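Questions regarding the structure given below will be posed in turn.
Omission of a single protein chain aside, the complex is shown with its protein chains in their original locations.
Presenting subunit A:
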Amino acid sequence: MAFNSKKRKVVTRDTPSENDSDDELANGLLSGILSHSEDESDENQEGGVDSGVSSEIEGLSDGGEEDEEDGSDTDLEGDEQDIREQFRNLKTTDKPSSRNAVDITLDHDLEANTNGEMEEEGEDMKPNYTVTTDANGNLRYIYKEIDPVYDSDDSDAEATNTIGDIPLAFYDEYPHIGYDINGKKIMRPAKGEALDALLESIDIPKGWTGLTDPATGKPLNLSEEELDVLKRLTRNEVLEDGYDPYPEMVHYFSGKTEIMPLSAAPEPKRRFVPSKHEAKRVMKIVKAIREGRIQPYKPPAEEDEEDEAVHYDVWADEKPRPEKSMHIPAPKLPPPGYDASYHPPPEYLPDNDEKAAWLGADEEDREKEYLPANYEALRKVPGYERFVKERFERSLDLYLAPRVRRNKLNIDPESLLPKLPNPEDLKPFPTTCSAIFRGQEGRVRSVSFDPSGIFVASGGDDGYVRIWELLTGRQVWNVKLSDEEAVDSVKWRPDREASILAAASGESIYMIVPFSILSPDMEQASRDVLDAGWGYAASKPSTTTNSVTKEPPGKWSRPGTRLEAKGVLLQTMVRSTVKIINWHRKGDYFATVSPRGQSTAVAIHTLSKHLTQLPFRRLKGIAQTAQFHPSKAIFFVATRNTIRSYDLAKQELVKILQPGAKWISSIDVHPGGDNIIVGTYDKRLLWHDLDLSTKPYKTLRFHQEAIRAVRFHQGGLPLFADASDDGSLQVFHGKVVGDLMENATIVPLKVLKGHKVKSRLGVMDVDWHPREPWCVSAGADGTCRLWS
C-alpha cells in the first residue's frame, strides 16, 4: 500500500504543474507549445517503457503520457478503473485549450476596442470637416467625403457606449447612462422593483449572473462552463474539468495470495541463512573492541571529587526512630501575608519613615524579617539575598528549641521554706542610724551602754575612754588612759545605784567613776564601791607575808593623781594584754581574758576584795572570751574552737560545746541562760541551744567577712545583733520560748549599713540599749553609731 500511495502522490504532484504551465503559457503562444508537446509525446511513445523515470524528471510532459507510463509500469495487473481515469485525464487536458481560445478572443476584443478609441481620438485631433457659414449665417460643417475602405464602415459594430473617458457614476442621476455611436441616449436598463417584479414573472435565463456588463449596461450572462471555472477559481481548485482530488485507492499489493504466483522460483537460501559477510564484519568489530582499538562507549570523564567540597553525611548512621507519644512536631511557620507578596497592595507598603525606621532598627528588634517591596512583575523580582540565612536560622531554631514534654513538679518553692514571721510583725527593732558619735581617732574597739541607758562609753585605738550622750551624740566626758596602748574593752558595771566603768588598756584594767556626769550621791556611792577593797587588800599581805617569790596574778593600785583627778580611781595590772572584760551580773566579779597569757589567760577579779584569781592552771587552746552565766554560777570560756562551761560552785566542767568553727571571735549568753550565740572569724554566726546538743542548733552565714562581736538584747526584747568586718551589722529576732518542746525562732530582720571598712576592719563591737530596741556599734572608721 505504501508503494501505491507514493505512486499516486507523484501523479497528483505533477498534474497541477501541468495546469500551471498551461495558465502561464496562455497568452497567444499556446498553439506552438501544444504542437510541440504532441511531438514529444509521440517521441516518448516511441521511446519505450524503461525511460519512465527520466520522462518524469523532464517534467513538461503531459499527464497523458505519464499515465501511459504509469500504465506501462504498473498496469501489469490490468485495471479498468485506471484506464477510465486516463481518459478522464485526457479530457481535462483538452478543456483548458478551448477555454484559452475564449480568453484570446476576449483579449482581442479589448484590444480592438482600445485601438478604435485611439483612432477616434486621432481623427478628432485633425478635423475631417471644414467650417463654413451657410445662407443663414450659421456655422456649417462640411465633412469630408468618407473613403469606403474596410474600416470605414462600423455599422456592424456593437452598440457601444460612447461617453468617453467619463466615469459611469456621473450618470447616476440620469435615466441614461451614455450615448451610442449615433448620439442616441443609451437608456439605463430597468431595475429595482420593476425589475424584481419582472424577474418574479420570468425564468432566469441560463447563465444569468445578476451582474451587469459595465461596458454595455446589459446583464452579463456567463455560460455554464465559465461559471464552473469561476467556481473552481474561488475554491482554489484545479480548473480542469473532471479532476478528482480524491481518487479511489488502487491496491497494488494485497494480502490476497494468487493461486498462480508470478514466479515459481523457490525462496533463495540467502533469505534465511545469516550472512557470512555480515558475521565477518561483526567479528572484525568485536575483535577490535576486545583489543581495545575501538571503545564501545565514551569513558566517563574522571572527576577529582577529592579536590572539590567534602561532603559529610550527617544522617548516615541515623536510625529511624519510632514515633513517640511525647513527640511534638516542629511548629509551623505562619503563612505569608499580603505584605510578603512581590506586588502587595499599596497600604502594605512602608512609607519612607517606616523604611528608615526598619533599616535603622537592630536586626533583632525588627518586627518583620523583611521589608515589603513592590515589583511590577514577577520577573523583575531579584534574588532573595536572605534565603540561606533564613533557612539556617530556621534550622537552628528547630535544632535548638527542645520540643519535649517534661513532667514538672508543680510545687510552689515558697511553700518549701520554713514559715517565718514577717519582719514587719516583729517590730520594734533598729532600722536606721539615728546618731553618729564622732570625735575619736583610730578605731573604736569597744562600746558599752550605761545601765540607765542615757550614756554610751567607748574605747579605741587613741587610748581614750569617752562617754557620749546617747540621743544627741554629744561627747560629755573623756579620759586618756594610755599613750601607747589602745583601749581594748570598756564595760559599765551592771548596777544602777553606782556608776562604774571598767576599761582595759594594755595589761591594766581601770575602774572609772566619771563624776562629772554624776550627781554627788551617785559619785559617793561609786567611790564607796571601789574603796571597799582597799582594806581587804591591806589585810591580805599580812597573811602571806614572806611569799615574795609568788607574785600575785593581779596588782591592784591607784593609777596616779592625773588619772584620779579625772575619776580613774583604780588600776589592776595583770601579766598580759587584756582584751575582754565581762562583769558578773551582781557587779562584784568581773572576768578578763588576755589571749596571749598562757596560764593567766583567764582571770576572775573580785572588786570588793581587790582580788585576782586564775581559775585555770592550764588551758587547752587559746582563750578568746569568757562570760558569766546570767543567773547561775556557771562560767563560759571560749577557746579557738570550743566553748567550755564550768560550774564555779562545784568547780567542775559541765559541758563542752563544739560549734565546728575554726576560730571563735566572741560569744554571748542569752539572758535566759540556755542559749549561746557564737560569732566566728570564718563568717558564721552559730546559735547553740545548751539543752539540745553540743552542736549548733542553727548556723547563719550571711556575712561576707569575719564576725567580730555578737550581742543579745538584755532588756527583754527578743533581739540579737552581730558586727562584721564587712561594715554591716545584722539584727535578728531570736525568740526563746520557755517551753522545752519548742525550738528557738530565729528570723533575720535587718542589715544595718553605714560603717566604712577601713584596712579590712568594719564594725568592731556592738551593744544593746538596756531597754529600748536601740543598739550602738563601734566602727573601725572612728565613729560609733546609734541605730534605732
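FYI, a residue touches a chain if its C-beta (ideal position, glycine included) is under 8 Å from a C-beta of that chain, and two chains touch if they have at least 3 such contacts; residues count from 1.
FYI, contacts and distances are computed from a predicted model.
Novice: Going by UniProt, what is the name of the one chain that was not included in the view, given "Ribosome biogenesis protein YTM1", "GPI transamidase component PIG-T", "Small ribosomal subunit protein mS29" or "Eukaryotic translation initiation factor 3 subunit I"?
Specialist: Answer from the UniProt record of the missing subunit chain: "Ribosome biogenesis protein YTM1".
Novice: Thinking of the whole complex, not just what is shown, which of A:432, A:557, A:608 or A:658 touches the missing chain?
Specialist: Candidates A:432, A:557, A:608 or A:658; residue touching the omitted chain: A:432.
Novice: Touching the hidden chain in the complete assembly: which of A:373, A:522, A:573 or A:692 does that?
Specialist: Going through A:373, A:522, A:573 or A:692 one by one, A:522 is the residue touching the chain not shown.
Novice: If the missing chain were put back, which residues of subunit A would it touch?
Specialist: 428, 432-436, 438, 452-454, 469, 471-474, 476-477, 515-524, 527, 771-772, 774, 785, 788
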